[in-house]
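Only a part of the assembly is drawn; its chains keep their places, and the rest are absent.
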Amino acid sequence: MSVTLADARRVIEAAEKRADEIGQPMNIAVVDAGGNLVAHVRQDGAWIGSIEISISKAWTSKAFDISTKDLGDNSQPTQQFFGIHTTNAHGRGVAIFAGGVPLTRDGEVVGAVGVSGGSGEQDQTVAEAGAAAF
Amino acid sequence: MSVTLADARRVIEAAEKRADEIGQPMNIAVVDAGGNLVAHVRQDGAWIGSIEISISKAWTSKAFDISTKDLGDNSQPTQQFFGIHTTNAHGRGVAIFAGGVPLTRDGEVVGAVGVSGGSGEQDQTVAEAGAAAF
Amino acid sequence: MSVTLADARRVIEAAEKRADEIGQPMNIAVVDAGGNLVAHVRQDGAWIGSIEISISKAWTSKAFDISTKDLGDNSQPTQQFFGIHTTNAHGRGVAIFAGGVPLTRDGEVVGAVGVSGGSGEQDQTVAEAGAAAF
């Protein structure tokens, strides 16, 4: 029911294809139902600062069963979840900006893909391409 | 192709000169292409809280190939990268305010300088003076 | 000169083949010259506790240009590096047991592979198989 390595590779392959199309090298991470990393790749030239962010986005998306983009909308100052990005001091950082997208099977979130390396819009389209291949 | 200790010392010397001119003691750090520290100095009287910040600024600037000032503009509430400052829980903190400037060679970012100890404007001018000497 | 994603995939493929041969699912991580993660996979059934360890082993091996097995021999009680495993509080943990092996090009260590998921002997043979494919 969770995400196999073969699943993760299929998601990453589709995400990489989209990243190549838009010409922006990316970090791409996939986590399983437990929020644990299944696979990660950093495309040549992608930011080293985005390694951890791609994993954080994937973790966050599964951890709350939501896209990080939608979580982010609710986490701005004055919004209901403002401050959530600093709550997990002993674990993964909570990412509250676009690029983390749930992986769903039979209506249930069983994992997530996280993408970091470009603008929020670029990260989102690459993550969505990955999730679509799941 | 990366940053040697001699490079780092030249950058720090120029940054220190600028800090002396404006009369504000600073922490100055230089990282290489892998984001790893090459050298750091704390001028007499500079804040001890700025030791780590100067290193974080240098790391951040190389990690995302951008000045921390420009990154900060995109990391304000409602902007596309809001929340990025807490994402790297397992590594260096991501700094989203002025004072981190990339070091560029042949059009490629091969390192960065990070400065902390004064106002954003002061940190920025000292970091830029350092980068100009690279 | 450093490790490309294609390099990392070749290393991981060879390491996975060896893990399959010995029938022990593994986490396999590859870092570049700066110690930054290039790629990671967790084979189906591999321990989730070994995700971080595989990355730590790869980082450690590059960070000190040595196999973690050899570092470990020098890090036992009364040996010269005893205690090194807790020194990097602000970065990656230092791994002092078998499974991290340098990736060498023209006599220079330009990256490393880290493997975790079995006994020390199993981790080591899988890491060596990966490194041999570099």
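Going in written order, the chains are labelled A, B and C, and every chain counts its residues from 1.
Just so it is clear, a contact is a pair of C-beta atoms (placed from the backbone, for glycine too) under 8 Å apart; a residue touches a chain by one contact, two chains touch by 3 or more.
Only a predicted model underlies this, so the values are computations on that prediction, with no experimental measurement involved.
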Number of copies constituting the complete assembly, 3 shown: 4
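Quick note on the criterion: only the chains that are shown with their structure count from here on.
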Chain centre separation (chain A, chain B; CA means) in Å: 28
Distance from the mean Cα position of chain C to that of chain A, given in whole angstrom: 25
Residues within chain B bordering two or more other chains: 34-35, 90-91
Chain B residues touching chain A - in the complex, by the definition given at the top: 34-35, 59-60, 62-65, 77-78, 80-84, 86-91, 94
Residues of chain B touching chain C in the complex: 1, 32-36, 90-92
Interfacial residue positions of chain A with respect to chain B in the complex: 47-50, 52-53, 56, 72, 75-77, 85-86, 88-89, 91-98, 119-121
